[in-house]
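Missing here: one protein chain of the complex. Every other protein chain is in place.
Up next, chain A:
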Amino acid sequence: MKTVADFEPVLLANIGKPDSWTRRGYEAYGGYEAVRKVIGKLAPKDVAETVKSSGLRGRGGAGFPTGLKWTFLPPNHPGPIYFCLNADESEPGTFNNRVLMELDPHQVLEGMMISCYATNCKTAYYYMRCEYPLAYKRTLAAIQECYDAGYLGKNIFGTDYSLDIHLHRGAGAYICGEETGLIESLEGKRAWPRIKPPFPAVEGAFRKPTVVNNVETAACVKQIFDRGVEWFKSIGVPPDPNNPRDAGSYGPKLYCLSGHINKPGCYEAPLGITVTELIDRYGGGIWKGRKAKACIPGGISMGILKADEFHCPLDFNGPGKFGCLGLGTAAVVVMDETVQMVDYLMNSARFFSHESCGQCTPCREGTSWATRLLTRIKAGKGRLKDLDLLAEIGDTIGIMPGTTICGLADGAAWPLKNTLKKYRGELEEYIKKTNPDGWAETKPVPALKLLSIH
């Protein structure tokens, strides 16, 4: 296994080089060699088999094995089969896809071409959030360059395989990152996630079999065909022998470091690096010489790690051992000792109540209830029993699967549950300090103006 010390970045290898976002620049650094080795040379099922044997797990947040996802497509389907690239990253703290799309869009397209070939897809949609104007501009230009060069369109690279990629812009909704929400949005509707089954692989976009993959996953697919399965498997963490459900965490990963850190940024490291290593090696330590208090290990929905848990390895199973939901998007947001947990909770609850699609009652009502409660606590009108109520909301709104259609409520519940467990004392103190006799006016704060803002 490669350690962090001898690890050489590959996903970010071109970044910082001149013209890394143009086809000419990309090809000068060895671009489009992998796809030439694949299209017309290998059978699609062998391509899928290679990805499966690499152990690549989706980088979008859930960590589902990519090759396995592809095999869920109905065999010998007459088509069409659609491929959607999920470029709607909106999870607070996460920006790795933006870095790839802005500075190396061809790497993403190359991975996408290989993935489309492996899944027999001839029409692909690149669903990008609208908050990324530069990524949009560069990806649009990159797609055009590919059409001009004969890398997209009919008979690509002179083979009998044809592929069209269409760039589709979102319109500012977090839920479009959920795969069935994305599909509904692509179809021109409100992004209300669908009840599964049927899974998109069986019935997805336009009621046809559909694969939804993340941007970084596509870049990893490209790297696997450039460097081989052995290389990919030599990085990361093998499966835990004591956990039969652990599929291992292989390959390089982009980590987004932000918050109270000296050098925030997107860094590439092997899966399994610890939070401490990440902060010390890449992040340049905590800013202003302060002490760390906590961090979010993988996007706001994953829960929180205390400073004494920073030895947590950032692989797909690491954060779960420390009471978090999982690795998520590997976006590490560091908080220093000056942060009050009530502010963090308030921020996360407000985010989720704003972004809940409103389809399922527990999520719609639960997230806004939690926000109202936290607003009141923050305003110095909290009561100790509010914390029990918050814990109850956290325990009941997001029980997957069961009470809601998608995982947003679960994502909203984890910061609540987790923080109440790890920082209850601090929250109690805050309430006692700001509302000492418990007699402050407890009139509810006005209903939140969540939707009238835009």
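We adopt the following convention: a residue touches a chain if its C-beta (ideal position, glycine included) is under 8 Å from a C-beta of that chain, and two chains touch if they have at least 3 such contacts; residues count from 1.
Please note the rule applied: contacts and distances are computed from a predicted model.
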{"item": "Chain left out of the displayed complex - its UniProt protein name, from \"Nitrate reductase gamma subunit\", \"Peptide/nickel transport system permease protein\", \"Extracellular solute-binding protein\" or \"NADP-reducing hydrogenase subunit HndA\"", "value": "\"NADP-reducing hydrogenase subunit HndA\""}
{"item": "Residue touching the undisplayed chain, where the options are A:Gly265, A:Gly284, A:Gly323 or A:Gly380", "value": "A:Gly265"}
{"item": "Residue among A:Val10, A:Leu73 or A:Ala331 touching the omitted chain", "value": "A:Ala331"}
{"item": "Touching the absent chain when the full complex is considered, from A:Ser348, A:Thr375 or A:Thr404", "value": "A:Ser348"}
{"item": "Given A:Arg190, A:Arg227 or A:Lys321, the one touching the chain that is not displayed", "value": "A:Arg190"}
{"item": "Chain A residues that touch the omitted chain in the full complex", "value": "80, 89-95, 97-98, 129-134, 137, 164, 166, 168-174, 185-191, 206, 208, 256-260, 264-266, 296, 300, 331, 333, 335, 339, 343-344, 347-348, 351, 354-355, 357, 452-454"}
